[in-house]
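With one protein chain withheld, the remaining protein chains of the complex are depicted in position.
Let's turn to subunit A:
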Amino acid sequence: MAALFIASLVLALALVHKPFGDHMYRVYTGDRHTPPERLVYRLLGVRPGTEQRWSAYARSLLAFSAVSLLVLYGLQRLQDRLWLSLGLPPVTDHIAWNTAVSFVTNTNWQAYSGESTMGHLVQMAGLAVQNFVSAAVGMAVAIALVRGFARRNSDTIGNFWVDLVRGTVRILLPIAFVGALVLVAGGLVQNLAAPHELTTLTGGTQSIIGGPVASQEVIKELGTNGGGFYNANSAHPFENGTGWTNWFEIFLILVIPFSLPRTFGKMVGQVRQGYAILAVMATIALVSVTLTNVFELGGGATVPQAVGAAMEGKEVRFGVANSATFAASTTLTSTGAVNSFHDSYTPFGGMMTMFNMMLGEVAPGGVGSGLYGMLVLAVITVFVAGLMVGRTPEYLGKKIGSREIKLASMYFLVTPILVLVGTALAMGNEAGLAGLLNGGPHGLSEVLYAFTSASNNNGSAFAGLTVNTPWYDVALGLCMLLGRFLPIIFVLGLAGSLARQTPVPESAGTLPTHRPQFVGMVVGVTIILVALTFLPALALGPIAEGLFS
């Protein structure tokens, strides 16, 4: 059953890869602006025909994100004076800051509990809007980088506002609308009602709380965001009601990241280059999903052995295997939605979810961020290969010179620094240690997971850690912010410098980047870089827990 579940997802993703990837290619390369889009550009006061240099592109992106941050912070702080607040008070300042950063950076880390903190208006007009646009921003950056490879002697890499608007209205919105209705058919709620209290069969009271859930759930998965309407996220029956909505939500998580390599191949004019990138992503993802299933079904730890299955924190309707597949998918991408609680996973199952994020979320990664992360790794791979044979490395006809490799290296270094320094600070500080729920190696795992998740913009958690404290809200907020925008600036810089180049013609000494050999090398470089960086930390956390219990 577990294998059939995974195989059906692979089949579905394979079927849509070409048509959907081609659709996204047309979206980002077409010349025509539809009349509603023209209206939007006029309202924005931008000229859609004007191309931007990488620096102007980056400034527009940062300005948009900064304004988003302020608006989202303001909405939360003023929610009691707006409609549909359900009588909830303003969100406290540190949680509001953390949440605003979290949603603008596509992390969707939740220091708050949705049902008791956020009113309906903040959820749909604040959080869900960022679910759309933070995803569109990620895709825009990926497309800008691809233009860098595709263009020759060009000063410009596109227009941020056009990429933002097209990604939103031509890709995300139509799928979200249809997908939301499919999810309602599967039992998700979609209303604007206030919570209502009722008396249960045995005379107790229960307060049923609905809301615009399906419309938010669909974009939370499709945009690899992950912030749940409820605290229980996609384990909540109102967010994920049946075995098949679970399948559909995993499909939504993976569909854009796994189709973008096709868009990349089409844009650089060599479809086979897209297949090579896809092969790298698919190889890592399949191994990871399989291992997570094996570890969870194996149930190797004291409590799962006593129970007879790793069922703590999992729902009956999903079972162990489909929960494990969801967990792997959500951490391989930058989603961070959960349909079961990773803190209670077996030590090695929990380690897989952490390792997936440490890979930098490139297999297939978040919407857009997965593709640009993987392309940076491909650049590092041709550089390593170039060093071995003593040639100037090139990728897709573009020379990887000192400026390019510096940008790629800085990109790669950002998250390990944030994760390891952040974890060290937390473990060496009273406020950091106060949050632990579990002791021993598992306590370290909780903190390591938190900083890994925030810095990689994932958003899932070993949720035992109490993070709604000022210290964690500020520290993790900074990690999310730097972990998102520093890499984006480096990627756009890389795009700019690649676009300016004149492609060098292919010669006998050029490393072919579409063959299985290259696919294997990128997989190897990815795993080795991550293993060297994080193995010591993992050894003290999940590996110690798994081996010595």
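The criterion applied here is as follows: contacts are C-beta pairs under 8 Å (C-beta built on N, C-alpha and C of every residue); 3 or more make two chains touch, one makes a residue touch a chain; residues count from 1.
Going forward, contacts and distances are computed from a predicted model.
Candidate names were "Cytochrome d ubiquinol oxidase subunit I", "Hydroxyacylglutathione hydrolase", "Potassium-transporting ATPase KdpC subunit" or "3-isopropylmalate dehydratase large subunit", and the UniProt protein name of the unshown chain is "Potassium-transporting ATPase KdpC subunit". Note on the undisplayed chain: of the listed residues A:F5, A:Y28, A:F149 or A:Y411, the one touching it is A:F5. Here one chain is not drawn; of A:L387, A:L437 or A:V504, the residue touching it is A:L437. Of A:L13, A:I157 or A:A180, it is A:A180 that touches the chain left out of the display. Only one of the listed residues, A:G45, A:G87, A:G390 or A:G428, touches the absent chain: A:G45.
The omitted chain makes contact with just one of the residues A:L145, A:A301, A:I400 or A:A475: A:A301.
Although one chain is not shown, part of subunit A still touches it, namely residues 1, 4-5, 8, 40, 43-46, 56, 59-60, 63-64, 66-68, 71, 113, 115-116, 124-126, 128-129, 132-133, 161, 164, 168-169, 173, 176-177, 180-181, 184-193, 195-196, 198-204, 206-210, 212, 214-216, 230-232, 235-238, 241-244, 246-247, 301-319, 322-323, 338-341, 343-347, 350, 437-438, 440, 442, 445, 462-464, 545, 549.
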